[in-house]
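All protein chains but one are shown in place.
Entry: chain A
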Amino acid sequence: MDDEQTPVVEAVGVAKRYGPTVALADGRLSVLPGETHGLVGRNGAGKSTLVGVLTGLLKPDAGDVRFNGEPAPSLGDRAGWRRNVACVYQKPSVVGELSVAENLFLHRQPRGRFGLLSPSKLRRAASDLLEEWAVPVAPDVPAKELTVEQRQLVEIAGALSHGARFVILDEPTAQLEARAIARLFDRLATLREQGVTFLFISHHLPEVYEICQRVTVFRDARHVVTAPVAEMDTDALVAAMIGEARELVRLGEDRSPVPADAEPVLELENVAVQGIFEPVDLTVRRGEIVGVAGSAASGKRELAEAVVGLRSRTGTIRAAGRTVRPASVPDSLKAGIGYLPGDRNVDGFVSVLSVAENTTMTVADRLGPAGLVLPKHRDAKARKAIADLDVHTSGPDQLVGELSGGNAQKIVMARALASDPDVLVLVQPTAGVDVRSKESLLGAVDAETRRQRGALLVSDELEDLRVCDRVVVMVAGRVVAEHERGFAEAELVAEIEGIGDV
């Protein structure tokens, strides 16, 4: 590509922090006209923050963004941003109840006689627009009836109609099946020939090789490398994504191997959830941490939810020898299963209740006689949890909604531990928490399992999986591989991303 070209978008030294959390330390990106540029990085690498800055939705603390050599519009000038850049998110940004045409011309509907909106003009403008970009969708269809694929194309057409010739695609393939992905890529290639530039974000590396000309890697809130894809093989790309072995979080290195005859504490026999994952056999022994790795669509999270009784399932689950009733959280608790949900904001904690209430939610029956909850007992339990897990809080009475992500997650961990479970089921326990909280959380899992508990740790974070004694990998609802401690990380990542030889 010609070095003289002015980049469509250029970001230099972009930084953004939220309180103590650095979301982006050194964001750099330069996308040339007419290319499809890949942006990859693991969770927390700063990709989404960069997208927020590039689309004018986030104000960077430092750094500079230029479009076609011109400084970016001011944050308030939404129209200015929309002329330069558009983003199609994973989540729909259409109004489901309105028709495709109304969505395309939302708040800029063509007017007819008397300054009133003209439905016929609107329909004509919409079908012209859809035709121009060859989107095979009728303008009268309600947006909620579109498939994911159609919805994405409509959103792209809408973006282009604002004048932008630079479109950011945020994991557009995550919810698409293989043939739809192939069609989308055909369409993107056509649009590229028509002069549209794309920034393509994906966790699926083969896609990056398929449609991108250059790729930029972010890691730990920093730009790591930008290179033509032809000059970067998969190994180099994965190495850039996961970096050198980090000095932090060296937990669990001194864990002694679990004896083969250790008592099983969680046994899964033919456990399956229809349409999500196929029958799984899995045993967690006392003192063992078993990792379950896989992408978002692998079914790993659903496996955890089935174990703790949040999903109906088939097959047999025994906890410490006792058979657990399917789809009953109270019975799972009684059987000795502690649970840390995958998204604390959804079902992890009650933000309007205090640290003490949240910590003891699973054990409200053990805080006094005859169903009474004695605040003294509750606060004592909470204080112990605060000390054990190093929670930064003003005390048991503080609302959990006021805590930072890492500390809120420790409260969720405390809730899982409160019932003194035989086995812990943890889903993405360190998602979106800072490094120190990660250490406390994983340290707790490490320490607790040394006390003869077992743990099932569901995660796609390498830092989590390193603590595990054993890791099984799920892809598309099946267990495809199993590794002992000391696995090759690049190989594991390749398996998770579906580019291994599995």
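By definition in this document, a residue touches a chain if its C-beta (ideal position, glycine included) is under 8 Å from a C-beta of that chain, and two chains touch if they have at least 3 such contacts; residues count from 1.
Methods note: contacts and distances are computed from a predicted model.
Asker: Of the candidate names "WD40 repeat domain-containing protein", "SoxY-related AACIE arm protein", "Aspartyl/glutamyl-tRNA(Asn/Gln) amidotransferase subunit C" or "Simple sugar transport system permease protein", which one corresponds to the UniProt protein name of the undepicted chain?
Answerer: Matching the unshown chain against "WD40 repeat domain-containing protein", "SoxY-related AACIE arm protein", "Aspartyl/glutamyl-tRNA(Asn/Gln) amidotransferase subunit C" or "Simple sugar transport system permease protein" yields "Simple sugar transport system permease protein".
Asker: For the chain not shown, which residue from A:Glu402, A:Asp420 or A:Glu482 touches it across the whole complex?
Answerer: A:Glu402
Asker: Of A:Arg415, A:Arg470 or A:Arg485, which sits in contact with the chain we cannot see?
Answerer: Candidates A:Arg415, A:Arg470 or A:Arg485; residue touching the omitted chain: A:Arg415.
Asker: Using the definition of touch stated at the top, determine which of A:Gln152, A:Thr216 or A:Thr362 touches the missing chain.
Answerer: Considering the complete complex, A:Thr362 is the one touching the chain left out.
Asker: If I consider the whole complex, including the chain that's not displayed, which of A:Leu116, A:Ala260, A:Val352 or A:Ala488 touches that chain?
Answerer: From the options A:Leu116, A:Ala260, A:Val352 or A:Ala488, the contact with the absent chain belongs to A:Val352.
Asker: Spell out, residue by residue, where the missing chain touches chain A.
Answerer: Touch with the absent chain occurs at residues 18-21, 23, 43-49, 51-52, 89-91, 170-171, 308, 310, 329-330, 332-333, 339, 341, 343, 345-353, 357-358, 361-362, 364-365, 367-368, 371-375, 392-395, 397-399, 401-405, 408, 415, 428, 431-433.
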